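With one protein chain removed, the remaining protein chains of the complex are shown where they sit.
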């Protein structure tokens, strides 16, 4: 018999999380006896909360929110890491006089407070040696963030590259991007997670969900154009918007660029480097967490039990790297 | 200013003077057309980019090209708004009846109802999601929450506007409470109830849309948000136009029901 | 249900019977206290996590601890809402006067005003930011946009409710239009204008908050959103409580002005 | 026979107690038509409500046929200043409204309702709604309604005050005629001296609030009466006498 499962994304359906839909379209769930309902999310933090509260069985959210939720004592646990960089960073207009992170001093910076990169802006600023005192941070809604940059209402925005860059491209606005990772502030993106009690009680189901998603991610890597077609079949509104397909292609490519990491290439898709996770936990505890938070032990939060089963060979990785090169350029 | 005119009836100034339905329908439509024309002209003249403000013709074309899609997304919005409205109406009317028949409840609750009527309830929308999750139940609950208060307040006004002599007559005839309610108080309250319901239906739609902005996977609010995420302003405006249509249709249904029922109840 | 009572005046049912101000103030406050107590008790009993629903005591503590901070963020919200309200009131009244004195404008514009009154304007909020930028001007414009229509509609009703015989008298005395307006029509319209203004002030606040949700660097809407990003539910609720206070204060000012002016104008 | 003995009524109001009726004693005989005259706000309506059992006397007793009155009397027919018809019911259904409220069998009363409507000249208007009727017609419907359940007493609180003078004169004749047919006991409150004299067997005059009865004048005209008596010197003499009493009582109070 099939199990009914609810899965939430961190945000609207985008190329960067398209494998959730592609897994449905290619039958990766049904083959495993799963009937999965994929829901759009309303922010990483909220998605992590929603899964902890049992409104969903599974979620795909960034590592930061997973650690933050755990630090607040919410029951949450990761099963695999799909993408290895949130592509957090500072987006600029191409003609911007800001060349380096230091140049941000004294400027106006737009940000969406509920988005995942916002809490780590101070971490980036500190490590990049920026004096934050003279910077004005303007809170903005997702719906107007990029517009504000293009219209010069702000000098720069903090952004998730895989979301914001496609939007700017669609408006033919050339951009530059300063990733947080350039200052060593780096977070895993897209961790598949659930509640500990689900993992304990239905281990095989958790494994099946993880595998199905990774299988779809692999297909996405190997056949990006077909993957987009499958995605649009599941989410027709992507097709109806004028730049929808292009947006999805960009978002997918940008997120896939982060998969060209030793974790996936050497150990197989879904693999987590526990040392990096430990560093991310430190970052969260230092910058993102409230005073009453308790540091969650990395081992209690994530494991490689289900990861690494799907591997691509070197020539496949080679082709993929060539295909993805333009996206890497966009991320600065 | 033209010369002071003397309206025939105080509340419908000079419409009667303005003559036939032709001018009453044609003129406002013509005015709207002129505004749209100006919009089209100015946007084209100043070459305003489409992301900022597309001309009406582009929005129109987008409505046509996305029509089945818009229709499909109108459905959940319309259904949720309708259900939210109906629940708010039922709850609101029932609470009013309780308040009218129980003096203590009235004194204890009414000021609190007024208080809620005054506060900016929209700020609570995100919490509904936290409490009730992202399903339609939280959108419904929020929509009920904001549509509820106008129903209570106007139903109470209505139930309290029965002529006192009529109530005296009923009392003298030793009528039962429920008889008085069904045959006298409630029918007398209908005009007030409907004016509350008309406010409630527009509020219910606002509630659903705000909810859809936050959580939905379908519906016109979702579509607006989705189109925003793609910076597709023509689709945003097409969805908003559709939203206006849904709003007017639902309002029209309530106003039509009002007409029918008030005709029956002879006010 | 208690026995049917006979209200002395139709619109103030049994308040007079309920007796003194004590019960009229004490009872609702007691009721609110009971609700808060239940909330506190249930949340503690079921150990609901604070992120989901903190007990009132925790919210209270948060209000105390964040007081200077809350106060500081209340200021921009209150100021923008006030300015938005004032602009909406001024524009609304001026437009109504034009409509009342120009028959063509009336016929052409009034149905369009009603149309705008009915549509869910909230969906247009992000476009205001796109058009007017992220400064306070876009929040103000949006707030004016949604607070404007109730002012127009009720001012029009008011200006058209002068007793026709009074207008006949003025005409017989060969009074000038402006004299009639200043000495008769406008003062007669005041009760209606104020009922529109009371709606407008609550709408203006909603407009500013929705605007702040979309973009702001300060203000209570910003604070709610910011607290959401930290999943700090007690602070969200503290900010919302503050918002209610700001809303009630502004409403109270308008209601107070109404009282004063209607006393002067003897309605 | 109805007897009032030392009836008082004091209302509680936010500004303190209001004494509306201050010690009234009189009798009304079976089948007698009594009018009550008095200045505005003197307590006439209060007195009528007490007679209907809708208000309790604060002191004193009201007895109906020797029994003290304790609650609403079902055998009273009420008529108010505004016709208070239900706008959504036809004239016929409005007349039958008391039957519904008293949970009696409608069928038994339909013929009587139509008969009553015909007797006041509304035979062709039975299916009309109140808004399709003139003020006078509406008040005729209210009169029929007050009689439908064969009450033993009609209590009328300024039933014709809202009508224009000509219609009002007509209505007095309609009532005179109705009363001649049904001969209920009648209590009729009015501000019009002429109306009181034309209709009544006795006229009571009340003072300003708190009300007491200052005059009890018998009207000697034979029944059946018609409008022509209004032009007789006797009629005008009684009117002049009553007017004198009222003015005197108002001045005495001031």
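Read from first to last, the chains carry the letters A, B, C and D; within each, the first residue is number 1.
Here, a residue touches a chain if its C-beta (ideal position, glycine included) is under 8 Å from a C-beta of that chain, and two chains touch if they have at least 3 such contacts.
Keep in mind that what you see is a predicted model, and the values were worked out from it rather than measured.
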| item | value |
| --- | --- |
| Residues of chain C (touch criterion as defined above) contacting the omitted chain | 163, 165-166, 168-176, 179-180, 183-184, 187, 264-267 |
| Missing-chain contacts mapped onto chain D | 39-40, 134, 161, 164-167, 169, 190-193, 195, 230-231, 233, 236-237, 239-240, 243, 246 |
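The criterion applied here is as follows: only the chains that are shown with their structure count from here on.
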| item | value |
| --- | --- |
| Centre distance in Å when chain B and chain C are each reduced to the mean of their C-alpha atoms | 17 |
| Intercentroid distance (Cα basis), chain C paired with chain A, Å | 41 |
| Distance from the mean Cα position of chain D to that of chain B, given in whole angstrom | 47 |
| Interface hub residues of chain B, defined as touching at least two other chains | 51, 130, 163, 168, 170-171, 180, 228 |
| Multi-chain contact residues (two or more partners), chain D | 54 |
